[in-house]
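Note that one protein chain of the assembly has been removed; the remaining protein chains are unaltered in position.
So, subunit A:
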Amino acid sequence: MAVDGSVERLRREGRIVVVGASLAGLRAAETLREEGFTGTLTMIGDEPYEPYDRPPLSKQVLLGRVPADHTALPRRRAIEAQWRLGVAAAGLDPTAKRVALANGTSVEYDRLLIATGVRSRPWPNELEAGLDGVFVLRTMDDATRLRHRLKAGPSRVLVIGAGFTGSEIASVCRERDLPVTVAERGPTPLSGALGSVIGDVAAQLHHQHGVDLRCGVMVTGLEGDGAGRLRRAHFSDGGTLDAEVAVVALGATRNTEWLAGSGLAAGPRGIACDAGCRAFDVRGIVTDDVFVAGDVARSPHPLFGYQFLSLEHWGNAVAQAEVAAHNMICPGEERRPHLWTPYFWSAQFGVNIKSVGVPNMADQIIVSQGSLGEHRFTAAYGYQGRVIAAVTFDQAKWLEFYQRQIEQAAPFPPPFTTVDRRTEGMRPVPAGFPDPSVPTHGPQVTVSGHSPTDQRVTFTPA
């Protein structure tokens, strides 16, 4: 069979290029070798480092327990790759099957995996962002710089944004006994990810640990002194705060700019791909030689109404990379879907937080075990009468059960009796997510032409 023959050849002597040499890129490379790929493998990464792990950056590294350059990802096996580190991919020509690099060279591929992840959304005002003392936290270099500054004992740290990263940084500051203020536009910390019912618990944790938490306000400006050092922050409520360090933790932007003009459906919300990790082009047609994995991917999930999910989860990056790698070197009928149930963890203020499913799709929440007041509980999220997510605070051992509930589309609220069910868990309440009618940052897509042969899709990245 011709197609199988060519897959065989691809496995033996094909050229596979991976752009993005981090978690997803590495795990994909390892999987390729594990599954018998013997051709050439090129790993392109714009960071000068071998693949390293990010979750410790906002935890052990900032605390000073682990040096930033000691978070190299453990290798599962040798991958015998040609490494192009410290050089970014700058463009893609899918017809010529060529990746252009920032240093003017290019690399040809038979199969391409895009795993360029995301980067921190910078402080929008460039001048202010350039002040000495203003940080973001995404890379090893970011962590090294920030840790150094925290070690010097600043008089006050301002964390802008109380999502997971911002909250973890605030927690580290308190553990280092540094005065810290957290400014959050939403009603509570973590409200975007977990809703304000759970966010209220997170707020209690902040307060208990001495964080100066200010919700419902935005930072409107950062002010420097004559020497260009951060001195003060201004808030939307008219208040000000003196701070030497500000950490901007306002979420992330997908690294897709380099794909402009490539014809792929790549924009600020990620690169759309099918459940088999194959990228879509701008017309919505799936490609067969360009694959996507990790934070940069957006893929439809059957369990969640085939919605395109983009996840910034460590476990998702690994699972998706494995599926992508497998599918890259398999004929159609052996390909597998990426049916990962989203799963995420965080550690802050001594509490181990885990979630499974897609909490922010939910309308209701019920504390199914434990108690919010004790900060130890399991809560289930419901959407249209079924369980779609769960979160645990220091009760991770139950999560697997709730994962199965989600996978089986079990009814919500859970109708059964469990251990540790308290009175507050007897009735579901609104989960408290922000209004979903937030403006989207999606690309603009237009269709022109009338007959099927002359119809064209035009794609304008936002």
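The rule is short, and it goes like this: a contact is a pair of C-beta atoms (placed from the backbone, for glycine too) under 8 Å apart; a residue touches a chain by one contact, two chains touch by 3 or more; residues count from 1.
Note that in this section contacts and distances are computed from a predicted model.
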Q) According to its UniProt record, what is the protein name of the omitted chain, chosen from "Nitrate reductase", "histidine kinase", "Multisubunit sodium/proton antiporter MrpD subunit" or "Cytochrome P450"? A) "Cytochrome P450"
**Q.** Selected residue (touches chain absent from view) among A:49, A:235, A:343 or A:401
**A.** A:401
Q. List the subunit A residues touching the unshown chain?
A. 368-371, 374, 376, 378, 395, 397-398, 400-401, 404, 416-420
